[in-house]
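One protein chain omitted, others in place.
Letters A, B and C name the chains as they come in the text, with residue numbers starting at 1 for each one.
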Amino acid sequence: MPSLMKAVVKTHAGPGFELRQVPLPQIGPKDILIRTRATSICGTDVHIYNWDVWAANRIKPPVIIGHEFCGDVVEIGAQVTDVQVGDFVSAESHIVDHTCDLCRTGMAHICRHTQIIGVDRDGSFAEYVCIPAANAWHNPPNMPPEIAALEENFGNAVHTALEAEVVARKVLVTGCGPVGVMTIAVARAAGARSIYASDISDYRLGLAKKMGADVVMSPKREDVVKTVLEETSGEGVDVLLEMSGAPSAIRDGLQLLKAGGHAVLLGLPSKPFELDLANLVIMKGITVHGIAGRKLWETWYEIRGLLRSGAVNLEPLVTHRFKLEEFELAFQTMMSGESGKVVLFP
Amino acid sequence: MPSLMKAVVKTHAGPGFELRQVPLPQIGPKDILIRTRATSICGTDVHIYNWDVWAANRIKPPVIIGHEFCGDVVEIGAQVTDVQVGDFVSAESHIVDHTCDLCRTGMAHICRHTQIIGVDRDGSFAEYVCIPAANAWHNPPNMPPEIAALEENFGNAVHTALEAEVVARKVLVTGCGPVGVMTIAVARAAGARSIYASDISDYRLGLAKKMGADVVMSPKREDVVKTVLEETSGEGVDVLLEMSGAPSAIRDGLQLLKAGGHAVLLGLPSKPFELDLANLVIMKGITVHGIAGRKLWETWYEIRGLLRSGAVNLEPLVTHRFKLEEFELAFQTMMSGESGKVVLFP
Amino acid sequence: MPSLMKAVVKTHAGPGFELRQVPLPQIGPKDILIRTRATSICGTDVHIYNWDVWAANRIKPPVIIGHEFCGDVVEIGAQVTDVQVGDFVSAESHIVDHTCDLCRTGMAHICRHTQIIGVDRDGSFAEYVCIPAANAWHNPPNMPPEIAALEENFGNAVHTALEAEVVARKVLVTGCGPVGVMTIAVARAAGARSIYASDISDYRLGLAKKMGADVVMSPKREDVVKTVLEETSGEGVDVLLEMSGAPSAIRDGLQLLKAGGHAVLLGLPSKPFELDLANLVIMKGITVHGIAGRKLWETWYEIRGLLRSGAVNLEPLVTHRFKLEEFELAFQTMMSGESGKVVLFP
Partner (left out) sequence: MPSLMKAVVKTHAGPGFELRQVPLPQIGPKDILIRTRATSICGTDVHIYNWDVWAANRIKPPVIIGHEFCGDVVEIGAQVTDVQVGDFVSAESHIVDHTCDLCRTGMAHICRHTQIIGVDRDGSFAEYVCIPAANAWHNPPNMPPEIAALEENFGNAVHTALEAEVVARKVLVTGCGPVGVMTIAVARAAGARSIYASDISDYRLGLAKKMGADVVMSPKREDVVKTVLEETSGEGVDVLLEMSGAPSAIRDGLQLLKAGGHAVLLGLPSKPFELDLANLVIMKGITVHGIAGRKLWETWYEIRGLLRSGAVNLEPLVTHRFKLEEFELAFQTMMSGESGKVVLFP
C-alpha cells in the first residue's frame, strides 16, 4: 500500500474543499481499512461545502468529507473476526456506542453518542477510508459500485417508506430530491395503491415519475391540495412521506392526510415555523413519525431484500459520474438541482 | 311520563345558558329515551357557555347542552333490540355514520360525519335525553351515578394514556385538568415507573398527586425541564402525555422526551404556534400521536376493565355536586380552576 | 322480475346438489336483491357437495349454495340508504351481529354470531341472491365479473399475506390451491424478497409460478426443507404462509421459519395432530397468527387497492368458466386438482 492518498478535505472553517495528498488512515484493533471504489454526494456534504450554520457548529476542520461509499477491505485490525481482506463492503455511517439505553433497546440509529463518518471523523472522499468493522455491510462481489455506494442513503428512504403501512394505500411524497425519489421507489415496491409526488423542480419530477410516481405535481404551477383531493375523490391520502422540510409542504401534506393517517417526516425544516397542531394533528387523530438515519440493522436487511429481488432498481437515479479529482464539478452539478445522485470514483 | 322537562339550554348566539321547561324529546325507531341520573360539566361546555370563536362557529341555538351523563332507560324505539327499559346506561357522545371509510376500518372515533350530543343536537343537561341505542353503554346497577356520568370523559384519558406503552416507563403529564389527572390515574394503573406532572394551578397539582403522580411541578415556580432532567438522571422521559394545549408545555414536553419516545397529544392549542419540528421531532426519531375522542368501543371496554378491577378510582376527582337548577354556580365553580369534576343532578 | 329462478340447491343430507326452479328471495327492510353476474366455487362448496363431517354438522338443507359472487342490485329494502338499484356489487359473505364484544372492537370477522351466505342461509349459485345491504361492496362498473366474484376469496389471501410483514423478506407459501396462489400474488405485490412455494400438484405449482413464486417445490419429488435451506444459505425464511392444512407442511414450514419469524396459518388441518410446540414455536420465539375470513372492512380496502393499482392481476387464476346449469362439470373440474378458480355464470 502507498503511504499517501488523495482526499477531498475541508481544510478550514469556511466554504469549499481542497484536494490534498494525505497519509493513509491508521487502523485500530477493531477497525478495517477500505480502498474506496465509489462514493456519492449527500445533501449533508453540500451543507459542509457551503459552510452553513449547521456545518459551522458541527465540523472541526481539517476533516475528510464523505459518508456514502463502498470499497474493498485491504486491512483488518487485530480483533476483527467478521470482516476479511478482500470483502466488498458498504458502510453504516453512524458509529454508535453500543452501550447507551437507546443502543440497548433497538434504537441504535438514535444513539446518545453517535459519531458520523465524514462529519465527525475522516470520511470516504478519499482513496482509502478507515471504519470500525462493526459498521461494515457485506455486498455480493458483482454489485455495481455506484449502487453499493448508494445503499446508505437508500437506507433513509427505506426507513421512511416502511415506517408506515403503504401496501394498497394512497401515498403522498412531498419533496423529490434523491432520497424522496428513492422513497417513491420503495413505496411502489411495497405495493402502494397510488403515489402522488410534489417538487418545485421539473427535473426531479421527471425522476419521480421514472422511479414510480403515478402523479407528479409542481406547487409552482398548480394547487397540490386541490389536485390530490381531486385524484382521491376528496378523501386525501393514507400516508404522507415528507422529504422536503418545507413548511408549506408539511402543512399541505398534513392537510391532505386522512384522519387516522400516518405522516412520516424526514425532511428537516431549516428553522421553527408555525404549525396548526390542533387541526392538522390532534383532532385528526393522526400519527407522526420522525425519521433519523437507518435502523441498525433492520433497515440494511430491507435494503438487501429490495435490491436483490429487483423490486427496487436504483440505476436510473445515478445520473452523473466523476473522478474524485473532479469534485468541484461534481458539487456544482449536485447544487444545480438538475441531477439525481452524483457519484465520485477515487 | 311528563310532557315537559327542565333543561339547560343555549337559547341564543352569545354567552350564558337558561333553565327552561321544554317538551320531552321524541324518539325514533332506533333511539332510546334516558331519564338522566347525573351529568358532568366538560371543558367543551365551558367553551359553549362563554361563546368563544369555536362555539360561535359550531353551535346552532337553541340546543340543550351536556354530553357526559348516565341514566335509566325509560323508552325504546321499535327497532331497538340491545337495550331494554330499566337498563342503567352511560353514552358515547359521538354519533357516527357507521358507513364511511373511517368507520369501516376501526376509526369510528374520527368518523367523517360525527355528530356530538349536546353540541350538534340536544344533550344531557336535562331531565331526559334521547340517543341512538347504538350509543348506549351498559353499567352495573350499583355503579355510583357520578362515576357512570364520568365514563365518557374518562375515556379520553384512557385513550390517551394507553396509546403509548407506559408500563415500567417514565411518563410526563403536562396539564392537570380533569382529563389530565385521570390520565395520571390510568398511567399509574398501567404500571408506569414514574409520573411527573405539571400545571400552573396548585389545586390541580394537589389532585394530580392524589390520583397518582410521583412528582408535581408548577412552571410558575420552577423550571420543569430542569426538574425532570434531574429526576431522570438527565435522560428524560419515555412518554409524554400532553393535556394542556399550551405551546410552552408542548415544547418543554417534547424537549424532555427521550429520542425514540412517544408523545401523545390531547390538549388543543388555541391557535397555530411556532414549533421546532427538526430538533424536537424529526432528528429525535420520536412518534407523535394525535388523540380525538375515544375508540368505539375498544376504549369503553378498557374503561370497564380499569373501573371494575379498582385499578382506577375516580371518586377523589368528583369534588362538587349540584342540582341541575344550580347550573350557574356549577359553571362558576368549574371556571374557578379550583375544582375537579363538577356533577349536576337533574 | 320473474317469480321463479334457477338455483343450485343442497336438497337433502347427503352428497350432491340439484338444479331447481325456486321462488325469488324476499328481501327485508335492510336487505338488497342482487341479480348474480358471476359466482365462483370455493373449497367450502366442495365440502358441502361431498357432504363431509363438517358439512353434515353445519348445513341444514334445503339451502342454495355459493358465497363468492358479484352482480347488479335490482331491489333495495325500505331502510337501505348506501346501496342503490343499478349498483354493481360484490359481497362479504359473513353476516355479523354488529353488537358483540368482538364486532365492537374491530374483530367483526370473528363475530360471535356469524352467519355465512350459502352455508347458513341461501347463497349465490342462483340467478338472484338476497343479502343485507351492510354486506355489499361497491365495484367500478367496468370490473370484469369473474374478478369481482373473486374478491371475497381473494380477501382471505390478502388477510393472510398482510398479517405479517413480507416486504423485503423471504416468504414460504405451503399449499398452492387458489387461495395459496393468490397469497403468493399479494406477497409479490407487497415487495417480498423471495417466495418459495410448495404443493403436491404440478398444475398448481405452475399457477404458483405464474402468480409470482420464485421457486416451486413438490414434496413428492424433493425435500422441501433441504431445498429452502439451500436457497436461503441455511437461514430459513422470515415468514411462513400456511395454506394447505397438511400436518407435514405445517411442521416443515415451522422448521424452516427463522427464530423470531411469523407463521400465518389459514389452511385447516382436518383433525388434531402431533406438534412439537417446544422446539417449533416456543424456544424459537416465533409468532403464530390464526386467520379466519377477512377483516371487515380493512381487508376489502386492501383488495381494492391491490386490484386498482394493478399490483395484483387475478386473471391468470380464472381457468374455467361454466354456465350455472353446468355445475356438475364445474365441480368435477374443481375437484380434479387441475384448475385455478372455476366460475359459474347464471
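Note that in this section a residue touches a chain if its C-beta (ideal position, glycine included) is under 8 Å from a C-beta of that chain, and two chains touch if they have at least 3 such contacts.
Keep in mind it's a predicted model, so treat the numbers as computed, not measured.
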Touching residue (missing chain; options A:Gln21, A:Gln84, A:Thr99 or A:Gln332): A:Thr99
Missing-chain contact, candidates B:Ala91, B:Val129 or B:Leu162, resolves to B:Leu162
Of B:Val46, B:Ala311 or B:Met335, the residue in touch with the unshown chain: B:Ala311
Contact with the hidden chain, among C:Ile95, C:Leu241, C:Leu265 or C:Val312, goes to C:Leu265
Positions on chain B where the hidden chain makes contact: 158, 162, 167-170, 189-194, 301-306, 308-309, 311
Touching the absent chain: which residues on chain A qualify? 82, 99, 101, 104-106, 296-298, 300-301
In the complete complex, which positions of chain C touch the hidden chain? 101-102, 105, 107, 109-110, 112, 235, 245, 250, 258-260, 265-278, 281-293
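Just so it is clear, only the chains that are shown with their structure count from here on.
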How many angstrom lie between the centres of chain A and chain C, each centre taken as the mean Cα position? 41
Residues in chain A with touches to at least two other chains are numbered none
